[in-house]
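All protein chains of the complex are present and in place, except for one that has been dropped.
Let's turn to chain A:
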Amino acid sequence: MRNWLLPEYIADILPATARQVESAKAAMLEQFRCAGYELVLPPLIEYVDSLIAEGDTALDLKTFKLDDQLSGHQLGLRADITPQVARIDAHLLGHRTGVTRLCYAGSVVHTRPNGLMSSRQPMQVGAELYGYAGIEADIEIIELMLSTLDQVKVPQLRLDVGHTAIFRGLATAAGLSPQATRELFAVLQNKDAASIAEQVAGLAEPYRSAFLALPELYGPASVLEKARTRLPSLPEVELALMQLTAIARAFEGRVAISFDLSELRGTHYHTGLIFAAYAPGWAVELARGGRYDNVGRRFGRARPATGFSLDLRDLIQILPERGSAMGVRVANRHLPAAQGEVERLRAAGEVVIIDYLGESAEAIGCNRELIPAADGWQIVPFN
């Protein structure tokens, strides 16, 4: 095996890009800070039991596992930061009874890439809001997601919104077994009309028709009206459609928006409104999120929760070029005499590079040079 080879879907981020990524991350965290989101830094590894909720097989398969020599328990490399933040809210900050806003930025690791274009080590950046069930919290999180993407100038953003309570409400009302619910969830996710028809063939009306209608209920806000006529008026369905209508009103004219009532985001922890941002040039969504009320119950405290996350690596291709500031060259022979001046310049934010080899301006990345002057040091052009 060639020892320089990296595993598939694992990549280095090289100099110019690494700087772009770090400053984009800093700008995002600053934006979160100004919106009142406190930064947390959960660990890379923790017990599998706390990382993965029981029954979340998708996350379980995605998580690398290793044995802890100290405790003998199984550890997981985090594949998602959201459950960690939920644990923090539920347990460590359990004395807070009001609204808690938390944000984070860090690498996660996946056993398999999410998609063919994804890295197995995404850089997850996200924000979560705990303790308020009202639709205003969902709107706040969606606004934060959109402005985060706006900040890195994602062109022609499209917001796509769905609601998992519609499917869950219908599945419960139709009396589907957990097994049947899972199978229907999987095919609905792919709008696999033929398989849906096979699976719901034996169901009673109005549920059979409702499940057949779901994969067709996507598109502009007018689908919400269509949904009212095609879905039975269960309380869950009514509430979900009301919330979706509120979202349509809130974002009308601000961003291109569409709705998709069979979108379930593949995760089993979402309980209500879900959303994602798409843009031309990306074959998958750029950012995604939604409501996951009571996810903290397994840590001892059930709370309303909503949040979003994105993978910074997805954005690398469009992150603004940061005009790499040209530096000041100082020939090695001027040191240590010039040390004081070099430190003063560096403290002022200048890039000062010691030239050992006598390199060209381009090779060393400098357009100026520090040379002795009559009364100390001076900077002159270097080329």
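What we mean here is this: contacts are C-beta pairs under 8 Å (C-beta built on N, C-alpha and C of every residue); 3 or more make two chains touch, one makes a residue touch a chain; residues count from 1.
Here is the rule we go by: contacts and distances are computed from a predicted model.
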item	value
Which of "tRNA N6-adenosine threonylcarbamoyltransferase", "Phosphate transport system permease protein", "Ion-translocating oxidoreductase complex subunit D" or "ATP phosphoribosyltransferase" matches, in UniProt, the chain that is not displayed	"ATP phosphoribosyltransferase"
Given A:G98, A:P280 or A:G349, the one touching the chain that is not displayed	A:P280
Which of A:R19, A:K65, A:K191 or A:R301 contacts the chain that the document leaves out	A:K191
Option touching the unshown chain, where A:G36, A:G219 or A:P372 are the choices	A:G219
Absent chain, residues of chain A that touch it	115-117, 158, 160, 190-195, 215-216, 218-220, 258, 260, 278-280, 282-285
